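I have placed the structure first, in the form of structure tokens, so that the comments after it can refer back to it.
For this depiction, one protein chain was excluded, whereas all remaining protein chains were kept in their positions.
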Amino acid sequence: MPIPATVWGVSLVASLLPLVILCPLAVSIILMLTGGKLPARATTLLVGAGMGLCALFAVVSAYSFLSGPDSLGSLHVVLWNWMNVGSFNAQIALTLDRLSLVMMLVVSCVGFLILVYACAYMYDDENIARFFTYMTLFVASMLLLVLASDLLGVFIGWEGVGLCSYLLIGFWYGEQANAIAARKAFVVTRVGDALFLLGMLLMATAVGSLDIPTLLAVGPHAAPRTLTLGMFLLLGGAMAKSAQVPLQTWLPDAMAGPTPVSALIHAATMVTAGVYLLARLHGLFILTPLAMLACAIVGFVTILLAAGSALVQTDIKRILAYSTMSQLGYMYLALGCGAWHAAMFHLVTHAFFKALLFMAAGSIILRVHHEQDIFKMGGLRKDMPWVFAAFLAGSAALAGLPLITAGYFSKELILGSAYDLSPIFWAGALFGAFLTSIYIFRCVFIVFWGDHRTHAHGKSGLAMALPMAILSVLAIGGGWMEMPDAIAHVHIFSNLLAPVLGALPEEHNTSLLILGSLVPIAGVTIAWTLWRPKGEAPVAAESPAIATLRADWGFDTLYDWVFVRPFMVLAHLNRRDFIDRFYDLIAALTQGSGQAVAKLQSGQVRRYAGWIAAGTVAALCLAV
Amino acid sequence: MTAADPNGALIVAVILFSLGALGVLVRRNLLFMLMSTEIMLNAACLAFIAAGSRWHMADGQVMFMMVVAFAAAESAVGLAIILRMHAAGRSTLDADTGNRLGG
Partner (left out) sequence: MNIMLELYGLIAIGATALAITRTIPVHGLLYLVVSLLALACMFEQLGAPFAAMLEIIVYAGAIMVLFVFVVMMINLGQPDQLREKGWFAGGAWIGPSVISILLMGLLVYGLNHNTMAVGTVGAVIGPKAVGLTLYGPYILTVELSSFLLLAGLVSAYHIGRRIGGNS
């Protein structure tokens, strides 16, 4: 019997969707079980094949889904029933709608490119198998987070990516600083995880279900105060994952991990999980204006604080880390404004250009003997022209140079919606964009112009060059999916997401657009006047204010005094552990009685006979 | 000929049993401990016979014979162990030195 093409497509998607997650998971498990016995070549081949299949399945299922009937709002694939307690029911189920489709494509395709890059980057590391075990496990967790239709499933993915982030930041655990950075990232994000869990449980009690479609349908009928509290808790969880003020301190230290990790986890995917989660729940989020305002304020503050810190960093990866925080701030601002399209669009373009920037930075670091201080580089434009081109493309996209970069279009969309909320937000975000273009081109001019201060060696191989080339194209051209009406009537991205997120709001003021276009150019110009090659080698400016900026506005010191030290004092006071006393008592009693009874086991027959007689006496006492 | 009242015999059995137990507990000489065990067995035999006499059933005597068989086996093994210990150099037959388990 011939099957209608659409039905065939749908069943194809339903069968491919679990495979998208299973491919990286299978690679991870294989690598885990072989325990590093595989040679590096086989490992990289396995990873490449697994991730390639994952990306292929993602693309095929996306294509089949989009070519299916429009009535197909979302596709629900129930894998199995997890628990059924009273009226509460949780399933392990995957949902593909247009929102999760976009995110799935980003994670699988960008993930594939980054892992191919990583195969070359990590090829000589002796622990390459362990590295890819974590990396592929991360991709599987992230895909689960993206595709799960149940908040519990999302939570599994959420914890999985957190774990992998911890493991990968501390990948080179031989150095204590790396291990400490990993622990810090874990502890700080754990605060967010606890909030997320609380929010989830609150939702479960208020709504009676954690299924996201049910939540969106039934949630609006819950008590407004409960809903607001729940959304605040979920927002807190998202903020910690996305390194937003005041839970941002872990991200700069997380740069201790290998650079592909920074590209994949701390730029493209994991840190945007919070944004995605809030976009998933936008139907509830929009009912809680207070939470939205808080979200916008958090994003706004983070943009400015992080951009300020990025301006004075000397470590190339820390510059990128602060810029990631700042760009995530834009996404939170957009979410706070209710501009879901803008947030998601910026998420996608940011994934392109930030992954590209990290890869380019990784190539530079690899070729200048693991030097990360930009003031010790210089003149690399001639040594590595292709890396320079890629870094320039990423920087231009990050700065949002008008028309020719992806970052421009997504940032404009956010700026426009911020203006709708309040001109103050707009002005702040615009100033943030100005700072962005200054700090990233400061980095570009110092690293690539001027005299040689370090010797670059080797070449970046094809496995590194190809992903960078692809991402460069995307960083430049990815923005043409969505353009303001004043430039061209292209709305591919917002039309794609329209069934989930609704139609794009009203068109914005053209004068705003022009201002937004001029600011990055002004920023680049200022950067050129300040840091263009001037004969002598540039040095990092030093002053107490700059030191504070560089140290993340003193957040670390503050937390050290407010949280860490009191905790250490408490821990010191309780070093004998009051609660353990009780268990020690039990242990001592057991030990004492054991020793007492062991004395009975003397080996002397007469004593045994005595005990037998005594036992007989006791038994007779009971009997007569 | 008729049999006597068994109640007195039971009292005697109890006293003998207690004496046997006292002997086992108080003596350190293995030989005497074994003898005390025999006394306790005999006390049990007496109780069996007395009960069998009271209910006029032969089972008491059957049990007596089982006990005798058991006592024969037990004293044979016990005495063999005593001989072995003596041969191994433990000339004192002190039960309290037998707590090492080795040879």
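Every chain is named by a letter (A and B) in the order it is written, and numbering of its residues begins at 1.
Methods note: contacts are C-beta pairs under 8 Å (C-beta built on N, C-alpha and C of every residue); 3 or more make two chains touch, one makes a residue touch a chain.
Keep in mind it's a predicted model, so treat the numbers as computed, not measured.
The chain that is not displayed touches the following shown chains in the complete assembly: A, B. Where subunit A meets the missing chain, the touching residues are 610, 613-614, 616-617, 620-621, 623-624. Along subunit B, the points of touch with the absent chain fall at residues 1-12, 14-23, 25-29, 31-32, 34-36, 38-39, 42, 45-46, 49-62, 64-66, 68-77, 79-84, 86-88, 91-93.
The rule is short, and it goes like this: only the chains that are shown with their structure count from here on.
Remark: subunit A residues 602-606, 609-610, 613 touch subunit B in the complex.
Put simply, subunit B touches subunit A in their complex at residues 21, 24-25, 28, 33, 95-96, 98-101.
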